[in-house]
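Okay, handing you the structure first.
Subset of chains shown; positions unchanged.
First chain written, first letter: the chains are A and B, and each begins at residue 1.
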Amino acid sequence: MSVAQAVMNVAEGPGEEAHLSRRFLYYMSLMREVEDRIERKLYRQSKIVGGVYVARGQEAIPVGVGLALEPEDVVFPSHRDLAIYLMRGVGPRQIFAQYMGRIGGLTGGRDGNMHMGDLKLNIVAIISAIGACVPVAAGAALALKYKGTNNVAVCFFGDGATSRGDWHEGINLAAVQKLPLVLVCNNNQYAYSTPIEKQMACANVADRGPAYGIPAEIVDGNDVFAVHEAAQRAVAHARDGLGPYLIECKTFRMTGHSAHDPADYVPKELFAEWEQKDPIRRLLERMLDSGWIAPEDVSRHYDDLRKEVDAAVEWAEACPYPDPATLLDNVYEPRS
Amino acid sequence: MATYLEAIREGIGEEMERDPGVFLIGEDIAVYGGAFKITAGMLDRFGERRVVDTPLCESGIVGAAIGAALMGLRPVAEMQFMDFISCGFDQVVNFAAKCRYRWNAPVPMVIRGPSGGGTHGGPFHSQNPEAWFFHTPGLKVVAPATPYDAKGLIKSSIRDNDPVLFFEHKALYRRVKEDLPAGDYTVPIGKAKVVREGKDLSVITYGSGVHMALEAAEALDREGVSMEIVDLRTLLPLDEDTVLASVRKTSRVILLHEDTLTGGIGGELAARIAEKAFEFLDAPVVRIAAPDTPVPFSPVLEEAFLPNARKVLEKARWLCAY
C-alpha cells in the first residue's frame, strides 16, 4: 500500500462520513494530479501521444458515482472520468503508459488516452463517437438482468452526448425494458465550443427524463457528497428493478475542450466564478472544518501523491512501445 | 425438405437450446415472429427473456447487442431488412468491429436479416449491403446460398467469438429447399465451396449468384463447355485459396454478384486474382454485377437491373471464345 493510500485508512475514531471523505479526497486529488501531470507537463514536453482531455473541476462526478458502485457493476466511463479507472485498481503507471502509447497501457498501444477498458474490471472502453456507449450500456444492463444478477450498468456522458440519436435510442430502449441502467451526465455546459443553449432548447438535461418515463435529478456536480448520494439513489432504483435513472451533474469545464484548445469562446468570468466552486477545494474545506482530516495530513497526502505520480511517470517512460510485429494480431480471435 | 428460411430458423433454435446465453433481439421478432417469420414460434419456445421485441431503433438494437455480447451473452440481432443496418452503421463498424483489436474484448454477436432483390421491394428493401462490412476489419461476413449452408453457417456464426453479419437472401427464403441431415452440424466460417466442378471457366460467386451460375452452367454443358462454380459462402475472411485454386485450374474467371458493380466484392476478387494468379490467366477477368444505380422498383426495371443466368451465359460464351 502506497503512503498516499494511507489517507484512506483511518484506524479508529472518525466515523463513516470521515472515512468516505478521505476516499473522495484520495481519488479526486489523484485524478487531478495525474491529469495535471499529463496536461501541464507531459503534453507540453511532447511525451503524450494524441489528444489530451482532462476533467479539471469535474472530479466529483466519477468519484461520487464510482464509490456508490459494487465491483460487479459495469461502468462506461466517458472522457472525463479518469477516477473510475483508479478506483477499479488501474494504476497511474498504466494510465501514463496508455497516454504515451506504450505496451504497459490498458490497450497496449492499440488505442489511446481515455479509450481504456478491461472486462475483468467491468470497465468498457468507449469509442470516440460521443453517445455511442449509451445503447451499449443498455445492452450490458440487459445482460446483467438476463443473468439474474442485481448489478447495474453505469453510463457516463457529457451534455453534448444528449444531442445524439444513440443517446435517445439507448435510453428509450432501456426505459421500455426497465433495464438496470444508471445514466450520469456531466453537464459542464459546453460541448467543445458549443454552449449548452446551442445544444438544447430545454433548460436542463434532466428535463428529458419524462420523455423516457424515468426519474431524473439535478445535482451540484461540484459537491462530491451530493453526487454520491444521488448515485446511491440511482443505483438503488436500478438494482430494485425499477429501470433507468438519470443524474444530471451541473459543473463546468475548467479547461479548453482538449489541451490544444485555449477556450477563447468561454467568457473569462465563468472560469473565475467556477474556480470558487472547485470540488476538491470544497471537499477539503469541509473535511478540515469537520475535523475529518488534519492540516498536516493534507500536505503529507499531497506530498505522497506527487511521489506516487512521479514514480508512475518514470515507470511509464521506461515502458517499451508495442512490437510492430504484433500489428496484425487480434483483429479476430486467433485460430486455435 | 427444409426451405432456406426453415433451415435458418432450425439453426437458431438449435443454438438456443444448446447455449442459454443465446438470445434474439429485434423489431417484431417475438409476438409477430419477424417480418419474414424467421423467428416464428421462438417466443413460445423460449419466452420473452430470450426473444426480445424492441422499439424501432437499429442503432439501439445493435448497440444493445454489443453490450450484451461484451458481457458474455450471444445476441442474435435481426434487422427487419438488412438495408436498415445503415441506421446502426457506426455501432457495427466502430464499436463491434474494433473492440477485440483495441482492448481485447470479444464481441460474439450476430446481425442477421434479409437482403437482396427480386421481390420488387424497391430501393430500400432490396439492397445488398455486404460490401460495406467486407471493407471493415474485425467483422465477419457470411452469405449462404443453400439451406444446408444457411443452417450450418448460422450455427457457426452464433458460436463464433467475433461479430458476424449474416446476409440472408430474401428471394431464396422460400424458393430453395433441400433435405438436411438430422441433428447438429456446422459449416465453417471462412471456407468457400466448389459447388460444381468444371474445367473451362470458373464463376466465383455467393448468395443468389450461385443459383444464377448453376442455371447457366447447365445450359453451357449442352454447349460442351464446363463451368466450375465456387460459392464463397463467407465473404470475410475470404477463402482466397479456394478461389485461386479454381482460377489456376480453369484460367478463365467470371466474378458474379447481385450487388452493384463499382466497389463491390468482385473488385477485391479481381485484385487478388490479378496479383496472385496472373500467370494462369488466359483471358481478362470479367465481372457480372448489378449496374451502378439504386435498386429500381418497377419489375421491368428490376429485371433489367439484376444479374441473371442469361447474362452469365452470355459472358461465359464470350470468355470461352476469347
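The definition used in the following text is that a contact is a pair of C-beta atoms (placed from the backbone, for glycine too) under 8 Å apart; a residue touches a chain by one contact, two chains touch by 3 or more.
Remember, it's a predicted structure, so these values are computed and weren't measured experimentally.
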(message) Since only one copy of each chain type is displayed here, what is the full stoichiometry of the complex, written as a formula using these labels?
(response) A x2, B x2
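Keep this in mind: only the chains that are shown with their structure count from here on.
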(message) Could you work out how far the Cα centre of chain A sits from that of chain B, in whole Å?
(response) 41
(request) Please give the residue numbers of chain A that touch chain B in the complex, ascending. (result) 74, 106-107, 110-111, 115-119, 124-125, 127-129, 132, 134-144, 146-147, 153, 165-166, 169-170, 172-173, 176-177, 330-333
(request) Under the touch definition given earlier, write down the residues of chain B that touch chain A in their complex. (result) 23, 49, 52, 54-55, 57, 59-73, 75, 90-91, 94-95, 98-106, 137-138, 140, 160-162, 237
